[in-house]
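Got a structure for you, questions after.
This view holds just a subset of the chains, kept in their places.
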Amino acid sequence: MVHATNDAIETRKLRVGMVGGGREAFIGAVHRLAMRLDDRIQLVAGALSSDPERARLSAADIGIAADRAYSSYQEMAKAEAARADGIEGVVIVTPNHMHAPVAAAFLDAGIDIICDKPLSATLQQAEDLARRAAKSGLVFAVTLNNTGYAMVREARAMVASGALGKIRIVRAEYIQDWLTLPIDADGQKQAEWRTDPARAGRSACLADIGVHAYSLAQFVTGQMPDAIAADLTTFVPGRRLDDNAHVLMRYASGARGVLIASQVSPGNYNRLSLKIYGEKAGLEWFAHEPEVLHFAAFGEPARTLTRGGPGVGQAAGSVSRMPAEHPEGYVEGFANLYRDAAALIAARRAGRTPDPALVAAVPNIHDGLAGMRFIEAAVDSHENGGAWTTIAA
Amino acid sequence: MVHATNDAIETRKLRVGMVGGGREAFIGAVHRLAMRLDDRIQLVAGALSSDPERARLSAADIGIAADRAYSSYQEMAKAEAARADGIEGVVIVTPNHMHAPVAAAFLDAGIDIICDKPLSATLQQAEDLARRAAKSGLVFAVTLNNTGYAMVREARAMVASGALGKIRIVRAEYIQDWLTLPIDADGQKQAEWRTDPARAGRSACLADIGVHAYSLAQFVTGQMPDAIAADLTTFVPGRRLDDNAHVLMRYASGARGVLIASQVSPGNYNRLSLKIYGEKAGLEWFAHEPEVLHFAAFGEPARTLTRGGPGVGQAAGSVSRMPAEHPEGYVEGFANLYRDAAALIAARRAGRTPDPALVAAVPNIHDGLAGMRFIEAAVDSHENGGAWTTIAA
């Protein structure tokens, strides 16, 4: 073995709390795994459920002291802000419609935010939140976690370096099959809230997974489309929101794109991918095989870049824990985001100007807002028969 | 080894002629390879070039007797129709704009047609040709050759059998990179005519490759979209026609589709693929790995069906020459089309009603016309800002 693995180099860990993520939740536990990996963050408080008994039990499950197990996020924000050893950041992993009110409460309490995607259930919430966040000066990270994969970081650095030349074509996909049958009508909890307009917003499929594809493309290319045409479909009878989305995209630069999101494509569990073609070269990345990046300079043989392997640069190397082909995966990508977000929070609290590379690496409220504007424009386009629709800037 | 390989079972071979396909041409030689493979067709006449000297030399190259080497297709049609041993079919492999006049001449001469795609350079030509062909009662096969792949035939049979349930989503792509640079402006002959409106028609990328993706999807699903929104782009400065196309598709059945064609995507040489998702299962096929079909019934492990291997039915088996994993490829798929087209011609000439399965297997002038209507609608949509556009039925 030849590679070094980074341990936490500071024993001082960031203290965080969590809102949402109690028993029966899915993504909260993923966040906890991710924040544990590098040992720089400790979870010390939580409002894991609005049901007091469930909040108490859920907190006990994961070692949160009873006096810091809240059933009200408002109470938690106040109490923690008042403690000398109070939380330094809050992780928000509720259903979409609660992101904005919870985040607002913690912004008001002066606590930095790490919020799950999509930023909110409505664009209005998102815009309001963006204003509040800007005013606050606090860190507002959005866990568009796929940007944390080492080879996604590498892809972005390659695009930025000009290795592809001017970008011409962007193709992003997120394909699943778990909503092929009407499980939302059958009481499956994860399906239920994600397809409920009151909790998910105007879109299910785009809000749940399409926004990941959108943000991945934006992160790697550094560009956002300014107009889209969207064809949203609800294939499963009785479903309240879209379960499939086909979107054409036009960029101000002249680039063109296609974004596809589907939750009804049998045989695909979580197939997120990004393909980018420029004047000089093409790049392809697949989240279910995240360790490799396919790069082809026009007129040269295709190359497979492997995390930890030869020819891979600092962008991937700096967030790499294992040697090549000791596969890293979803947790490591998520943990990279947590590590960087924690570093941003620590810098802000210390009054230090953070490394611009660090700032650029962490999706923030502007990225979250961009995702909401994309969803809004897509639903508008859809409701207008699939017409081309400008995305608000 | 356990598999049998079919030889020609009739020693009587169909006599055909070829128009186009002389020296410096590309696709004519491919057609000749394909027609040779099964030894059921003999090429005995040709108007391989309109330049008399090149026509003569090109014919000599490939063993066509001097007295049947024509430089005028009109002359060839007349002369061959008059011979007792005249050609029984003609293969048309000229640039697009000549398909219609050449085909018309041979229809008039009572000679069955095997014509390269796209059917013509303009929709009007295509519609006129369809009327003539219908009146003639002759066979009019269009070499949308990808329908000949064994596993494409299998895919079609699986869809028809209901294995996927009702189709929801269709995704077809044909991605290349050979036009990444302005080689059409630099005198590359293949590039030059394919991007010339006078010879290619209203679209380059869709006419050259998009129509393959379209027809493949149509062949396998048995459906055609009734409305599309197309975003065509010309990325290379100075190019006269599109080199990239993103198309959304809506089907009368409620299905939705995306079709992508690109000739400027570095690292892709000929990446044609089709993905279909239904209520019960999904199917994925990739032309550069044509021997396998990826099938996933919802709730079951994904299966890889290999041509010649277990679980593959008659649709593939009947057009299979080699055991599993002795790879068949492009030529075999093309040859399957030739074998079937030759059988159709032989049946018509003998006054026999052909096997309906055989009729269904060979793309005909209606399929060719459908491709032209797709191109027309796509260009119309594009010229109308990417608006949703109905495809003529």
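Note that the chains are named A and B in the order they appear, and that numbering of residues resets to 1 at the start of each chain.
Simple rule for what comes next: a residue touches a chain if its C-beta (ideal position, glycine included) is under 8 Å from a C-beta of that chain, and two chains touch if they have at least 3 such contacts.
In this text the structure is predicted, and so the values were computed from the model without any measurement.
S.K.: Total copy count of the complex, if 2 are in place?
M.R.: 4
Quick note on the criterion: only the chains that are shown with their structure count from here on.
S.K.: Centroid from C-alpha atoms only, then distance chain A to chain B, rounded to Å. What do you get?
M.R.: A distance of 43 Å separates the two centres.
S.K.: Which stretch or stretches of chain B touch chain A in the complex?
M.R.: Residue positions touching the partner: 168-169, 171, 177, 180-181, 229, 231, 233, 235, 244, 246, 248, 250, 254, 256-258, 260, 262, 264-268, 275, 277-282, 284, 294-298, 302, 385-388.
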